[in-house]
Structures are given as structure tokens and as C-alpha cells.
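The structure that follows is given in the form of C-alpha cells.
Removed: one protein chain of the complex. Kept in place: all other protein chains.
Let's look at subunit A:
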Amino acid sequence: MKKLKQLLKLLTMLLVMFITVLSCSEKLEENDGQLSADDLDFTLSENMVLPLIGAYSETYSRGWEDPLLIGVRGDDVNAGGVGDAQGGFTNADLFSYDNGYWMFNQVWENFYGDITDIVNSRETIEKYKEFAAGNYIDLADQYIAETKVLSGFQHLQMSRLWSDIFIITTSNVSEDIDKGVKTKEEVMEYVSDLMDEAIPFLPDMRPNERTDIPGGITRYTALAIKALANLELENYQIVADVTGQIISSNKFSLYPDFYELFKKPGQYSNENLFELQFSDYNSDSGDVNNHLYAPFGPASWTPIVTTASPGWGFYEPSLKYIKFMIDRDDETRLVTSVCFTPRGIDEIMLDPDYTTLPSYISNVTPDGDIFNDYARAMFASGKHYLPSNQLTTGRNDYGSSKNFIVIRYAEILLMYAEALTQGASGGSMTADQAVNLIRNRVNMTPIAGVTTDDVMDEKFAELGMEWGIRYFDMIRLNKYDELSYDGRTFTAEAEYLPYPQDQLDLLPLEN
């Protein structure tokens, strides 16, 4: 009997233990340490801005390869370090593309990574909108419009490089991929339409007038991207209309000091329609959001601020560009666009036509930084150069805290001027007036009766080294002779990059 009692006691104990263990099983549903996108509190409308900032963050945090690969093929720029630096990059400059070269895939993934994140952000904002009331509904529409502009800009850059690409419209990427690649025309039309969708909801002001998101997207950024897309489509009348709209808003003006436009003083100027924002927040420690400008910098220099870091010498303004500028005596823009090394200056003078150079050509920049000889390149890009004396104390990275201008009013004026010379009609001003506004800033004498060629020369001088503008103009106008410079031969097949091998392995794609 006693034994039985003991046994019962024991069994009760066992039962209690098993029940305790069982009660733990509810915990199997928990997932600590993760925040599901569906668990965001969409009723907190003031948080609606967070996914939008995320979309800006993705757009701003550009890989260093992006502007390099976009720009290198133009006759304004050479790859630094032929035979020494990255073979695939040098080859791209020479219009010979190896689709296994890592940088092609990197740039592809950089842009598409951003696009998918931006589309995600848009969908998150749309969920906030469902619970929003009053002003927040309008704000949601504006934010959604901003993400469309950011997405359109990146699609535009992609299609310029690869022509036919996937258009990504939803977070269900595979659905868009299943639709296959779209032709460049289709992509550009998509971008143009996307801007039309966005424009009504965007603030009617300059980016630097925005107080909620200073430097963010406005109606004019969208108009500018629409103009760029239509320029690619050679819809010159639309280009003239859209750029005319920007001009006649009278909101934008050229920043008076061309040299400083590309330095810290030019940030958030009235000329900028779109700039990627970077900052070290004027402190030597703490948070920093910077672009890696080092590839643009000289591999050797003697900066005024001795601790300032040099760069890699990957991006070299071409002799063709320099001689073109010397021929025009385009002093301000040449000195701004090109940093010279002693070796580079000697190289120019090897040409019997350039044995004596204007005195402003020097390896000392206007701010006093001295560019030394280095093997990889003879010149460095001045527009991507931040004088060492503008660096925040304690921040030595090349170009630290400098914003990256993407679209500026000068380009709008010149697109407008070109559209008119291509036969479009515009109501804002004449092509001459537009071109001379540009020339006037840099003390160049006015010209009259401008032709398309004049506008192209002006674009070359004004926008050299910036975002491959020159290259995309030349392939649009089929000016292969301009691209066939310094021993290169450009042919139609070289216009676009091949799809990266890595993507061919992953997708039903063919080159």
C-alpha cells in the first residue's frame, strides 16, 4: 500500500513535469529579434517618411563603380592606368567588353538592388496610406511620387548602359522578370510616363527649397528626368516643352562660381535639380555618409592639408578634351574640370601645336593642392575633386562630405537649346539665349545662330566628365567619329554593354 502511494506520488510528479514541458511549446511560435515588414504600425502616419528616406538612402549610396563605368567610354574621359589597373575597365574605355568582367555585374546589381528596394519602399508607403487621414493622404501621394522619380532615374541609367532591360514595377520581382526585357524605347517611355504620373503630386519648388527633405525630389527633378528620357528617344519637341517648363518657372539659375559649384559651396545651390547627398556632419568622429571618390583622385599629390588622402587615379580627362578646351581658351571650365600633373602638362606640350600653354595650366589647383606625377594617369577629374582645405578636420578621405551633383540647370538649358536646333519649338527663350547664359557665367563671348554642333561643343565643354553625358549624346547622334579618338575605333555594336555573364547564368537572357 505504501509502495503504491509512493508510486502515485511519483507519477504525479512526472505528470507535472510533462505538463510544464508542454506549456513551453507555445514558445515555438515566437520569433525574437526580427521585425517583420507586416508588423510595422501603419497607423502611425508620421512614420510614413521612413521608407521614403530608405529609398533616398539607397539611391545616394552609389557604388564607386557606377559613375566610373557610366562615364569612362566618352571621349572626354579615359580609364586611368592602361596596362596596369583593371583590364576590364581599360577595355571598356577601348570599347572592348568582356562580359565576365566583375564591374559590369557589380553595376548591374547596384542599380537593380536599389530599384527593388525603392519599389519596396513605395509599397510600404502605400500601406501607410491605407491608414492615413487628412494631409497624410496627400503626403503619401507625394512620397509615392518621389519613389517613382528615384526608380525612373535608375531605370534610365540602366537602359543607357545596357539598352534592353527588365522594368521592375513591384516587389514581386520574378513577375517582372517573367515579362522579359524591354527595349530601350520601351524603358524610356516607361520612365517618361512614370514622371508624368509623379509630377502632379510633387512639390512645386527647387530641391533646396524643400524643408521636409532638403535637397529632395521636386516636380522639376521629375521634369528633368522626363526630358532626359525623351532626349534618348529623340522626342525633341517633348524635350523642348519639358525643359521650357523648367526654364519658365524662373526658379533655377546658374551658380555664379563654376569652380565652387563642384565643391562644398555649390551644394544645394539654385542650379541643382538633383544631387546625391553626402556628409560627415562637420565632425571628426561619429556618423558619416560618404561617397567613395577615391577612384577619381590622384594617386599622388601634395595637399595643402597634409593628412588628406590621395585617390586611385582611375578616371582621367582625355587629351582630346583638354586640347579642345585650350583651343577655345575656355579657362574657367578647363581649370575646373581638369587637375594636371607635371607629366600630363609635358604630354600636352609634346604636340607641336601646344608647345606653349596658357599660364593657367598648372599642377597646382586654385586652392593650392599640388598634383604630382603618378603612373596611372596624367590628369584627374576636377569636378570630382574637393580641395583638401575644404575637408572637415579629422576626415581625410578623398572628397569626404562632398555632394555629387547629378542633374543641374546648365544641362537643362543645353538640352533645351539642342531640341530647338533639332527643329523643336520652344516658348521660353531662344537657343542662342540658352547657350549664351551658360557661356556668360564662365566669361566666354556670346555666340549667335547656334547649330546642333555648337550645342554639342558647349555640352562637351560644360558637362565633360559628368555622368557619361557626352558618350550618350554621341551614340544618340551616331557621331562615332568623335568616339573614335586616340587610336580607338567605335562601331555601332559597341554602343551598349553586354549582359554580365553572372546574369546570363541566372536569367533566361542572351547577349
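Definition applied: contacts are C-beta pairs under 8 Å (C-beta built on N, C-alpha and C of every residue); 3 or more make two chains touch, one makes a residue touch a chain; residues count from 1.
FYI, contacts and distances are computed from a predicted model.
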Per UniProt record, name of the chain withheld from view ["Sarcosine oxidase subunit delta", "TonB-linked outer membrane protein, SusC/RagA family", "Lactate utilization protein C" or "CoA transferase subunit A"]: "TonB-linked outer membrane protein, SusC/RagA family"
Candidates A:S279, A:T332 or A:Q422 - the one touching the absent chain: A:S279
Which of A:F153, A:F166 or A:F472 contacts the chain that the document leaves out: A:F166
Residue touching the undisplayed chain, where the options are A:D117, A:D141, A:E271 or A:E411: A:D117
Touching the absent chain when the full complex is considered, from A:Y236, A:Y259 or A:Y374: A:Y374
Residue of A:L40, A:M205, A:M349 or A:I447 in touch with the missing chain, whole complex considered: A:L40
Residues of subunit A (touch criterion as defined above) contacting the omitted chain: 7, 10, 14, 17-18, 21, 24-25, 27-38, 40, 49-58, 60-61, 81, 83-88, 91, 98, 100-102, 105-106, 108-110, 112-113, 116-117, 119-121, 124, 166, 168, 171, 173-174, 177, 213-216, 268, 277-279, 281-287, 289, 299-301, 303, 306-310, 312-313, 374-376, 394, 396, 500-507
